[in-house]
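Omission of a single protein chain aside, the complex is shown with its protein chains in their original locations.
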Amino acid sequence: MIGAPIRTRGPDASTATIMDRSVPGRRAFGFAALDVPEATVPPAYARGAAPGLPEVAEIDLVRHYTGLSQRNYGLDTGFYPLGSCTMKYNPKVAEEVAALPGFRRIHPLQPDATVQGTLEVLWRLEEALCALTGMARATLQPPAGACGEMTGLLMMRAYHGDHGGARTKVLIPDSAHGTNPASVRLAGFEAVGVPSDTRGLVDVNALEGLVDDQVAGLMLTNPNTLGLFEEEIERITEIVHGVGGLVYYDGANLNAIMGHCRPGDMGFDIVHINTHKTFATPHGGGGPGAGPVGVVERLVPYLPAPLLARTDAGFVWDRDRPNSIGRLHGYNGNIGVLVRAYAYVFAHGADGLKSVSELAALNANYLASLIREDFPLAYAGRPMHEFVATAKPLKDATDIRAMDVAKRLIDLGYHPSTVYFPLVVEEAMMVEPTETETKATLEGYAAALRQAASEARTDPDLLRAAPLSTPVRRLDEARAARHLKLRW
Amino acid sequence: MIGAPIRTRGPDASTATIMDRSVPGRRAFGFAALDVPEATVPPAYARGAAPGLPEVAEIDLVRHYTGLSQRNYGLDTGFYPLGSCTMKYNPKVAEEVAALPGFRRIHPLQPDATVQGTLEVLWRLEEALCALTGMARATLQPPAGACGEMTGLLMMRAYHGDHGGARTKVLIPDSAHGTNPASVRLAGFEAVGVPSDTRGLVDVNALEGLVDDQVAGLMLTNPNTLGLFEEEIERITEIVHGVGGLVYYDGANLNAIMGHCRPGDMGFDIVHINTHKTFATPHGGGGPGAGPVGVVERLVPYLPAPLLARTDAGFVWDRDRPNSIGRLHGYNGNIGVLVRAYAYVFAHGADGLKSVSELAALNANYLASLIREDFPLAYAGRPMHEFVATAKPLKDATDIRAMDVAKRLIDLGYHPSTVYFPLVVEEAMMVEPTETETKATLEGYAAALRQAASEARTDPDLLRAAPLSTPVRRLDEARAARHLKLRW
Amino acid sequence: MLAAVGAASLDELFDQIPADVRLQGSLGIPNGISEMELVDDLRGHALKNRNLDELVCFAGRGAYDHYIPSLVWALAGRSEFYTSYTPYQPELSQGVLQVLFEFQSMICELTGLEVSNASLYDGATALVEAVHMAVGGGRTRVLVSDGVDPRMIETLRSFGRGAGFVPEVYAGSAPEVGPDVACVIVAHPNVYGALEPIREHFGAAHDGGARAIQIFDPMSLGVLASPGELGADIAVAEGQPLGNFLNYGGPYLGLIAARMDDVRRMPGRIVGETLDVDGTPGYVLTLQAREQHIRREKANSNICTNQTLMAIAATIYLGWLGPEGLRELGRQCSSRAAYAASRLTQIPGVSLVQPDVPFFKEFALRLPRPATAVVDALIDHGFLGGVPLADAGEDVLLVAVTERRTRREIDDLARAMGEVLAGS
Partner (left out) sequence: MLAAVGAASLDELFDQIPADVRLQGSLGIPNGISEMELVDDLRGHALKNRNLDELVCFAGRGAYDHYIPSLVWALAGRSEFYTSYTPYQPELSQGVLQVLFEFQSMICELTGLEVSNASLYDGATALVEAVHMAVGGGRTRVLVSDGVDPRMIETLRSFGRGAGFVPEVYAGSAPEVGPDVACVIVAHPNVYGALEPIREHFGAAHDGGARAIQIFDPMSLGVLASPGELGADIAVAEGQPLGNFLNYGGPYLGLIAARMDDVRRMPGRIVGETLDVDGTPGYVLTLQAREQHIRREKANSNICTNQTLMAIAATIYLGWLGPEGLRELGRQCSSRAAYAASRLTQIPGVSLVQPDVPFFKEFALRLPRPATAVVDALIDHGFLGGVPLADAGEDVLLVAVTERRTRREIDDLARAMGEVLAGS
């Protein structure tokens, strides 16, 4: 609690920006004296007014941003069960190794011969990702999952171009993550929704009705967005393959199945992986991540260029890839993130990754069982690494919504789960505890949820007013969009 | 404010220790598999019961200690004007360089030839310290100021042993820091108090009356504990030299005079420096620091062994010092702290250090001027880098004590100054803003002090009840000493 | 716990998986190792790289060896920032939200434009997003100045295959801009480090009713006219130089800024200030209706995870610089680059590719030998001497000079390159 009231009542008043701390003439920067003749910019090109940046000293920056950090909740602060985001603990050692000058202080366009250490790390990581997913080769270039989706879809496009001509449609389950349909559109396809059946799984009959020779492919995550395993997955991939389509595995949920089954064995042709989820690379307040994409043998020619190759002369970037879809990043992707992913993969190893998935499933099922009465599962089946519960019964009984419960959880000491996603579930609460949490933490969270549910009956205003313990309370988002204030 | 209620109401309940988070079988540690034959300890030497250490995972440690850090106020949190402690901003670059493997990963007993980089850093630092203080040579061995005092006093002792025999007394002003008399006793001397005059300076006549051939020396800080410069310093050192005594400069206040005057020029024979004060090495929650000690030429033979020497073969540790008082640390002192001090000294340079003292004096005088009405200076003279004000008038008028004001400052967003030191001033408030603070911060602190003073008249209970905004409120120290609970 | 979930074993939790897709046998990945073994392994790999503490760096082409003050990562690395995710719960995320608000403000100040966002992946994908903003309403053609880095054009081409546009490269500064042209893209400084007659390019764009898109260098904007001043409608850049490590190519961040009329076409997260129920000001993600999680297939960007951490570092770095520092940085880079050009062109056979064109901190040299061979040879002298610009000729070397490069280092490079070339 320390510092907090200090900051909100004290000099570092809440929303004062670094610009508000500016004092003319104060400075933090310093450079060596100019030891060469001064060159000046031709007047025609010279800047007019100086930009309005703050004039502050190092201590001002340190106090300001330290204060802001303390107004933020991270995984290191506490439980952070955002569904679909796999907010697992990020081992500190990954930061230490990624910060080695040998990794951090190298230029993207250095000669290959001078970066063999990094290239070998990337090579071994690619091998491991292929082993985990059952793919033949992978590109490490996409900087996040959504870009991985584009990569995959552009490969689908190129593939069909070479095999019977362009196709127009890509199928997506109605519960899919927003990036899926957005990527489909940007890749020049029409997104066609696939309904779910009563079990919350892909409606296979409906799927059969939807496929035709214009279907370029299907995008699917398995376990799906509800945390349920698509038990008819083989049938599903068969159907799509039946019309010459390709099947794309959205790897956001890979944490559920490592070492237990592989997308490749289920019939998937393309797989993206979110290293910031499955492999614990820190989420950084919204990023960076990395979205490597693996493919089966017949799609390897289409992988982005350049692609890593192993030669007698060592590792090199192979740029001569005539069928490649080209590059999707200015350089070679979020290498620093991939080094962290390597650290995670090889520290855990085959045995460790397998038990990661087991404990993730155990934690999710245990937590689901603890809150079942108040927040039943949206669908009956046994969830894997995450589950979608619903606050609908509570809402019907008390008019308290999932959002109110979420805000109350904040006052009770927890970051709430994802709410209102997937859109197909009313009053959805999508909870992914991850394997790194203790039984005690899960029980504490469940107790808080149960307390909120009973308070909804006894003292609903407490939930409507929540949160009360944060530097700001519920914020007026409509106002933010109406009166745009997007800068100082 | 974030996290705070989360931490105090949530699962990481306040005083739960890491032991309270222990879960049998949970673990963070890991070692390589044993690849040599197992050796077992002879039963006679084997441990019985395992120690009661926590069984936790890395995430538990990270959440626990991150949470505890957020229950602590540091210089990076805000203003920290502890008098005599020189809580100035610690530049981050010093941490970066001190963490280089070349500095951090070297063993204290490596051959000198393999650590020339560090030895040169120490040599240049010693030269700079001697230049700043006007001494001939210095030892960097003492790990803190108090140990520096011992070093100086043991040198006094050895010196007199060689010059007319042992002496029994050391003079100390009544306002001296507690470590001074404690060190004097531990060095085998009797501590004799020197009174202050009405100006708050050493009473020179009294001093003359106190000196005799049993006086080994005088310990003094200048500016003194009241922040006032001992204007008769030359006379003072003369008097002590007159009876064959030595004069010791307690360098805790060196921040006031850098580049303006030097202890050596005032007649001091021995000087200790607190690098964690003057040179911004972080205070680390109570330490580490470093307390280098410089001496005039005639005392050089007595400096602790080993002493750095420069030879054609490079820098070496000279262990052959027959008159040395010996070693006062198991190795060569707090080298890591000294590297940070080097960074500070050479980044600022002669010009920078001079203006450090000027701005320190300006900030102290400015702040004193802002609070004068409510909290007058204890003594009239112009303070230098710090000042001692008194809450006595306020106490007489309202019965509110300096401690109440200090606690109220906490609720108003500030770490209070030192209070009740020096002991010679009633209701003392010893304030050292340091040069790194902005005018705005000083004005904010002054406003808070003035607000507290007026509240003392209008709403005294607000001050008596303070602080209200912290994770705990005023703690019962008497109870702590009565019912000792010093471990789990 | 197993009992509570009604499972007899952990394995039972995987019963939903059809038997014949269950993985039999091992993954073919070694088993786990201890932290200390991992550190030894990765330290070993790191040592196999020649890093820029060993090699004096004159390489650039969008990614530069500018100095990163210690405080940047001491603060950006604070775990409350580092381990948080997209601020879906604003009450728990005011820290990140405010930093992003400050970031948007600073990017607007730098570019002289009106609206920015919370970061994109990198400079090349930022350009793609800018084009997505411009394309539409019958305007589908994308004109690209031949001064734009071929890597960026390549990236545009890849994404264009999906979005349905083909970048058309033009020479000179007066492109033909018909009613079907969506945008004109100019790099200033361009891939040769040179300053373009950009007002001419943009004049043509605006006459034809197309959007003017500038690719800029954030480090130049203390001394060079801002995109806003130059008439850009949209400005994008590689943000790496703003306090981010080179990291062999990423994570970096894409900067984008535009005019307020285009705010609803902007990609990615945008932070806005608003009030809470008590009237206390606070920050939220706003205009989310633009984004994939709401707009789904109608969204004109699919970005979700972005480069927020890099944006935090950039914000702190820009705070460290301030207006004065940015100016001084520009002065230092351009002066040191000019000195380097004068020294290197004294080497027999070495000349500037564009002798009469002003440049900022980077310039293209024509060498008497293939640039790749020269770069390889310079490695042995302790220099990363530059980046070969194969697209401009195998004898073209792009040399970048930041504020870090001392006169001594530049003189040493000149000497080394002289020897290398003489040795041929």
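Order of writing sets the labels: A, B and C. Residues in every chain begin at 1.
FYI, a contact is a pair of C-beta atoms (placed from the backbone, for glycine too) under 8 Å apart; a residue touches a chain by one contact, two chains touch by 3 or more.
Quick caveat: nothing in here was measured; it's all calculated off a predicted structure.
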Notebook entry, point to check: So which of the visible chains would the left-out chain be touching?
Noted result: A, B, C
Check: Where the complex has a chain not shown, which of B:Arg137, B:His160 or B:His348 is the residue touching it?
Finding: B:His348
Item checked: Listed residues B:Pro195, B:Gly244, B:Gly381 or B:Pro460, member touching the removed chain -> B:Gly381
Item checked: Where the missing chain touches subunit A, by residue -> 2-3, 30-32, 62, 66, 91-93, 95-96
Notebook entry, point to check: Going by the touch rule given at the top, which residues of subunit C touch the chain that is not shown?
Noted result: 35-36, 39, 43, 53, 67, 69-70, 74, 79, 403-404
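The rule is simple: only the chains that are shown with their structure count from here on.
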Margin query: As a test of understanding: of all chains, whose mean C-alpha position lies farthest from that of subunit A?
Written below: B
Notebook entry, point to check: If you average the CA atoms of subunit A and of subunit B, how far apart do the two points sit, in angstrom?
Noted result: 47
Notebook entry, point to check: Do you know which subunit B residues sit against two or more other chains?
Noted result: 2-3, 62, 66, 91-92
Next item on the list: Mind pulling the residue numbers of subunit C that touch at least two other chains?
Entry: 33, 35, 69, 71, 74, 79-80, 92, 94-95
